[in-house]
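The structure's right below; bear with me while I get my questions together.
Every protein chain of the complex appears in place save one, which is left out.
For reference, chains read A, B and C in written order, and residue numbers begin at 1 within each chain.
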Amino acid sequence: MGLDHVVMDAPALQAFLTNVFPQVHRDFVVEEVTDEGAVIRLVADEKHLRPGGTVSGPAMFGLADVAMYVAILSRIGPEALTVTTNCSIDFMRKPVAGADLIAECRLLKLGRVLAVGDVLLRSQGMEGVVARAGLTYSIPPKR
Amino acid sequence: MGLDHVVMDAPALQAFLTNVFPQVHRDFVVEEVTDEGAVIRLVADEKHLRPGGTVSGPAMFGLADVAMYVAILSRIGPEALTVTTNCSIDFMRKPVAGADLIAECRLLKLGRVLAVGDVLLRSQGMEGVVARAGLTYSIPPKR
Amino acid sequence: MGLDHVVMDAPALQAFLTNVFPQVHRDFVVEEVTDEGAVIRLVADEKHLRPGGTVSGPAMFGLADVAMYVAILSRIGPEALTVTTNCSIDFMRKPVAGADLIAECRLLKLGRVLAVGDVLLRSQGMEGVVARAGLTYSIPPKR
Partner (left out) sequence: MGLDHVVMDAPALQAFLTNVFPQVHRDFVVEEVTDEGAVIRLVADEKHLRPGGTVSGPAMFGLADVAMYVAILSRIGPEALTVTTNCSIDFMRKPVAGADLIAECRLLKLGRVLAVGDVLLRSQGMEGVVARAGLTYSIPPKR
């Protein structure tokens, strides 16, 4: 188990999300498992939007959270019970109306009980960072 | 404008949410405007739940965010453009399956451009804190 | 081990700080162990001050951190290796020049491996909150 040892690839992670989160799996596309973590896309859909057509705060939080979850699982395998313990998120710019949101997660620590990473969110095709999140996950003890 | 000067009461705030967030206003009940801030309830509904019947992380984030928004508006009036700039949230306990979530927001600072507060989330009728969030909002300049 | 079971009182905690942190123990006074956590005072001293005579950001961070540490130890006993994993701190008002700072820590969760709490900092004798911090500590496994 280490930051540089990938044990699940993008299709395997996508299939896992579909099984574990049947309610939301269509919202998220696992774009890529990277050297640093993973890239996830939020499909801009009516239910994530606020008046004005921009993605809501909770939808951005949810995307950052899923991006970190997927990045961790890409390294430790299908541990559904891995849970968020802390997230600190800064909202910096309004997302572009109607555009998908891209989350780039970077794992910084993958310990025995805690994983720490951060996530940058951008509107697809744009330079400016829309939001940034730092997250901590608790990893369940091995059975 | 001050922490102890209430300018909108619970029914006025509820009516405002209905107008401004038609997609989500049914999810949130403004229970009370308090001396410290406000109390908001999230109605436990299928769409907020994760497998197992507990409220999802993004739904908890959304509740904390709305609680802070409502607490600020109770003091400054209907400024729809007031926006979240930062939220740091700690998840501590699993919410009780099927129970509504109660958010107690405490305003700590209401400045000219920034408002700061925190929120405790509990499953209705329970003692233990499910999650705690600290939030900062940016208040638009007066026109 | 629980939030409501105190195992070290204020003098015992003060003595412990003196042993474990010989460099800084004079800076901090354990004022009280409370039902919710603990109250700690930072003695305003030249070395904590910024030009203008107000307590520096790192000194405020240090006070919040020690307040949480002391509150945890008051419940679990002298576990020196308990360490901070996350702190999110909001700075809201300038502290009063030359005044001691009072930190009120409230423990919200005391789990097997993680403890979560928050801290309000005020200049002694003042109402307004100077800073607020949410902290997570990692508790070492029992030997």
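Note that in this section contacts are C-beta pairs under 8 Å (C-beta built on N, C-alpha and C of every residue); 3 or more make two chains touch, one makes a residue touch a chain.
Keep in mind the model is a prediction, meaning the values are calculated, not measured.
The omitted chain makes contact with chain B at the following residues, 85-86, 88, 113-114, 136, 138. Looking at chain A, the residues touching the absent chain are 88, 90, 92-93, 108-109, 111, 116, 118, 120, 128-129, 132, 134, 136. Against the chain not shown here, chain C presents residues 20-23, 47, 49-51, 56-59, 61-62, 65, 83-92.
Keep this in mind: only the chains that are shown with their structure count from here on.
The centroid of the Cα atoms in chain A and the matching centroid in chain B are 24 Å apart.
Centroids built from CA atoms put chain C at 33 Å from chain A. Spacing of chain B relative to chain C, judged by their CA centroids, is 28 angstrom. Residue numbers of chain B whose C-beta contacts span two or more other chains: 88, 90, 92.
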